[in-house]
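Here it is, the structure, as structure tokens.
Missing here is one protein chain; the remaining ones are kept as they sit in the complex.
Chain naming follows the written order as A and B, and within any one chain the residues start at number 1.
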Amino acid sequence: MTDKILTVRMDAYPSDSHKLHRYVGTGGYEALRKALTEMSRDEIVEEVKVSNMRGRGGAGFPTGVKWGFLAPSEPRYLVINCDESEPGTFNDRQLTERDPHQLLEGIVISSYALGVNHAFVYIRGEYPKAARRMQSAVEEAYEAGYLGEDILGSGFSLDVTLHLGGGAYICGEETALLNSLEGRRGEPRLKPPFPAIEGLYGKPTIVNNVESISNIPWITVNGGAAYAAIGPERSAGTKMLSISGHVKEPGNYEIVMGMTWRELIYEIGGGIRDDRALKAWIPGGASAPWFVPDEHLDTLVTIEDVAANGSMIGAGAVVVMDETTNVVAAAHRIVRFFAHESCGQCTPCREGTFWLEAVLKRILNGGGRPEDIDLLLSISDNISPGLVWPPAMTTICPLGPSAVSPVTSITRWFRPEIEAMISMREVAVV
Amino acid sequence: MSELPGTVSITINGVTHAVPEGERLITAAERVGEYIPRFCHHEKLKPVGKCRMCLVEVEGPRGRALVTACTVPVESDLVVDTQSEVVKRAQEGVLEFLLINHPLDCPVCDKGGECPLQDQAMAFGRGESRFVEEKRTFLKPIPLSDLVLLDRERCVLCDRCVRVADDIAGDPLIEFNGRGGHVQILTFPNEPFSSYFSGNTVQVCPVGALTSVDYRFVARPWDLESVRSVALSDTVHSPVEVHTSRGRIVRVYGADSDAVSDGWLSDKDRFGFSTFRSDERITVPLIRSDDGFREASWTEAVDLVASKLGSFIGVEVGAIGGANNTNEEAYVLGKFMRTVVGSPHVDAQLGDGFDPQLAAAITNRGTINDLDAAATILVWGPDLKETLPVLYLRVRKAVRNGASLVVVSPYATGLDAIATHKIRYRAGSGSEILRKLVQGHGEYEGAREVLDLGPVIALVGRTSLTEDARLVEAVAAFARSLPEARILPILERGNVFGALDMGLAPTLLPGRVSTGDVSRAADLENEWGSLPEVAGKDTIAMLNALVDGDLRALVLTGADPVRDCPDPGLASRALDEAEFIVAFDAFVTDSSVKADVILPAAVWGEVDGTVTNLEGRVQRLSKALPPRGQALSVASALDNIARVMGTDVNAADWRVINKEIAQVAPAYEGVTADYLTFEAGDEGAILPLPDAAQPLGYIPVDVSVPVVTDRYTLHYAPSLYDDGVIVRHCDILRALPSPATARLHPRDASSLGVSDGSSVRIEHLEFAVTVDTEVAPGSVVLPFNHVATKGLAATASVRIEAVRGGA
Partner (left out) sequence: MTTVIAHWSHDNRKRAESILASYPERRSAIMPLLYVASLEHDYVTSDAMRDVAALIGITPVQVQSVASFYTMFKRSRVGDYLVSVCTSISCYLVGADDVLSAVENLVEGGRDDAGEDASISVEHVECLGACGGAPAVQVNYELIEGVTPEKAEALIGWLRATSPEVVLADEMQQLFGGRRSFDWGPSEAEGATRPLPAFGPYGSARECR
């Protein structure tokens, strides 16, 4: 059984895995050749459906199914989401910097399958190295005939444009990204219509994550069934997890899902720094509700097991906190992030994140009041009614409810600690 | 439940209703009596779903979900709960969020008392604030423009003003700035929100964030009285609500209107009313004395006018005006002239329009709403943005919804940016373009192709006073040949269409009757007594006749020929030659200053009656306050004069006149005030009513119009903020006209040896030059009715020379 798909080349050839010659020398662009010469567009879509691959950008929607929704009118667009900005995530950066041709080949195959002749890669502005490496790869690919007119003599043509963001996490949300790419404020759009019907410039558009598309060459060569056979049924394939925080071995790990969180944190992550006790971890990026050792160490690392426990794997960012962590300060840090990144168009998110941040800050500054815990929960409830996961929303997009996760997490798991902090009125760190 | 075509049945709070398919839930719910609170939603703006106030619960395949009622279209079997616990909590939550950073300065806020935020805080909000942190603060009101101020602390970021500026007006000059909690509305530094439609943002702002400079701290909502009327600053007649407080008009709001204005107003419609508060208003009769004018009593003035007018033979007297009056006033003027004075010389146009029969009675006349159904819109007339701004908005809307637009004009117009085809020509050569368009090949093939897609609606008028009036006729004849064509004749002045309908034209009798229609003329004589037997003169002929001595006296009602007729020199000489002039006016103008008697006229807001817009829609014009000083309506004044002259025009009361019009003016048959009030509804009636006659059906003919071949031709570009009465006397609009420059094509500038900022002499006047690629080579563009162009004749051919040594 294969256990690595995405990171094989970069591990084997650290010095030049991003170059065309190495990529081609290790079987690169064979998938494209196969797709263009042996497969129909529908066959590729079908293989992706069969693969059961779920989108890696966070929402976990099956990619093949999404492709099936693409409206038939022309032109159509493919947009690659490399805006990776959620605290804890850095796997798309590695895939783009270290194996840009793998992504690019995925883009060409996907574009062919979707009937797209112009694809865009939206890279966050703070990733110049990724953008440069991607740009070189694009230039190499044009040169070699993998991009441009009549690719490999197939009659299929594709242009790829790289677009740099300007520093706004919300542009990772696919419709905000499309607005941004159209030269507008990065405000999420109302859905419906979904991008597959009305996306970029109002035209049918597929938005996919970097990691999702990087899997496409492998699926094309090996078939959807082979991909589906890897890992648990509903968490098929490999997943890049970004582990950070208080672990000994932070980093990106391409894993097959299905292990326990204990294994992930203590074996793959190398355990807690200085062998301290684990206090909590975020299983799927700043948006996700936290897990705690007493409850979740033996939960499985799969999309569905994490969901069943009220959180999400999301884009695969695991943030580990040890016993020294001031959970109010940590929650404040995350809420502050969302308040800073809120686009501001809808009231509950704009005002709610502002308010949550202010209350947490006041508690940290020694001004907490006993009623503040209920207040925090009530504000949260007004953003995300019922405080369930996946969240119900009074907002346009899930950013607002994301800011609620740390609040519900600390009030659920660490209430006495907050109460103590409120009653001590000691000035803590902010 | 079975559904009527076009409707779907939905269930709201357990009750099933039939509602129009596809309508937004918030509207459908309101229609059936379920009001859902809102801030960002506005019927005439695209949905944005930003404020989240309208959250309701809808049953879906996966249970109930919160959705925004303003964004969801209704569909069959939708089940909605607008009152559940979850909905209540969500609405309370949103309201609380909106209030945490709100200054709560309601006692000093202009919106206090009519503020949805305030109202909903009472209806849906929790009592006390749980917010103990520091509020966001902004510097207090900042001006967005000369007319509009913004208080950012009160703003709820509903996006209404931005949508009005951007989507509706096409003037994207205000925008969101910043992100998250820092978002605010701003203009660009040194680029104010100078839009002709800026006041609409004040009206749509759901809180007191946007205020107009003239209304700040002026009144409290509970002191306001309101009447529905229409704006009269142009021929669109946008419905308005006129708000008065303690005997003053303090505010004009656009009224709901699906047929005419969509509720929008131009700033001239909205802010122009303060013109009539001006200290320069004439409020008592004035009689010429050795050193100007002296004040007189009405009795003295009426006696004088009556005896003077009685001293001439009828046909020696002419009357110009009526276009700023109500239909009733115009009717009385015509009746007075034709029966009491015995003169056929009446004209509501000043040589600035075109054939009155075409204007009043063209066959296939369109309506404003026809724009929405048109595949193609042809605009060949004055720049609508500058002349009929609300019609400009309606054209924009139609184009936004998919209509093609062909704009033909000698100079850039406000619609160019959204035109499918724009055709620019050298002023004076329109007939050449028309010939090519008729032929339809060559460079105008593309334009012709879209014009051949019906239904077509053509907006046809004179692009400027330098344009030959007969070109309008030729264009109308062409337009009529297009598939399913409808035509909207474009004239600009106030109630000119009403005045023409009342017979204020040498070739028209009341009710769209041609003077040549013997049998109908006889009908009228049965009512009025005999009509003058000679043919009437139009304004230009009257002016010439005054100069020649054939005409000796003149009645002016709100007309200022010295300003407005194409040949101001002629007008000036003619008025100097007249032996007697009586002017009904609100101000001393370049013309009324030459009168022997000036009678103070009641103006918009001070008279009751009806008016008729460019589509032939009759609406009620309402009196909101008594006339200023001793001013009287023209009808009452003429009634008095007639009586002193020994006859009776039966014009003491506007309702009586109105009834008479409905009887004697065929196209107005049945259109009484009662009909308008009780049957036609808020938006008046398009004439003629289904059972009434339209006696005249004017078919434009393809007249041949010569091309002006002189070296330079003049385009006299109209602008909204001109030097007309409304702007000149309005304290807040008068600062807005831009400086006048002569615009030249770069090629002509270089052949004249001038560049930006250097000077040219045009006839006897000097102007700074603006080099402008939008000008057709061989043309020069000057602003019409501008202080700087005063006295310059509107002829297509002009002399231009460079002025050496600079301006």
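Heads up, the rule we're going with is that a contact is a pair of C-beta atoms (placed from the backbone, for glycine too) under 8 Å apart; a residue touches a chain by one contact, two chains touch by 3 or more.
All of these numbers come straight from a predicted model, not from anything done at the bench.
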| item | value |
| --- | --- |
| Which displayed chains the unshown chain touches | A, B |
| Contact residue for the chain not shown (choose from A:E30, A:E43, A:E126 or A:E304) | A:E126 |
| Touching the absent chain when the full complex is considered, from A:A330, A:I363, A:I396 or A:M421 | A:A330 |
| Residue in contact with the excluded chain [from A:T63, A:S110 or A:S180] | A:S180 |
| Selected residue (touches chain absent from view) among A:I243, A:L360 or A:A392 | A:I243 |
| Residue in contact with the excluded chain [from A:K34, A:H340 or A:R412] | A:H340 |
| Hidden partner chain, touching residue among B:I174, B:A485, B:V671 or B:V780 | B:I174 |
| In subunit B, positions touching the absent partner | 172-179, 186-191 |
| Contact footprint on subunit A, counting only the chain that is left out | 10, 14-18, 75, 84-90, 92-94, 97-98, 118, 124-129, 131-132, 135, 159, 161-169, 180-186, 201, 242-246, 250-252, 282, 286, 317, 319, 321, 325, 329-330, 333-334, 337, 340-341, 343, 429 |
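Definition applied: only the chains that are shown with their structure count from here on.
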| item | value |
| --- | --- |
| CA centroid of subunit A to CA centroid of subunit B, Å | 55 |
| Touch list for subunit A against partner subunit B, complex | 168, 185, 190, 339-348, 350-355, 358-359, 362, 375, 378, 381-383, 385, 392-396 |
| Residue ranges of subunit B touching subunit A (in the complex, touch as defined) | 47-53, 55, 65-66, 71, 86, 89-90, 92-94, 96-98, 100-101, 130-131, 133-134, 136, 156-157, 159, 176, 178-183 |
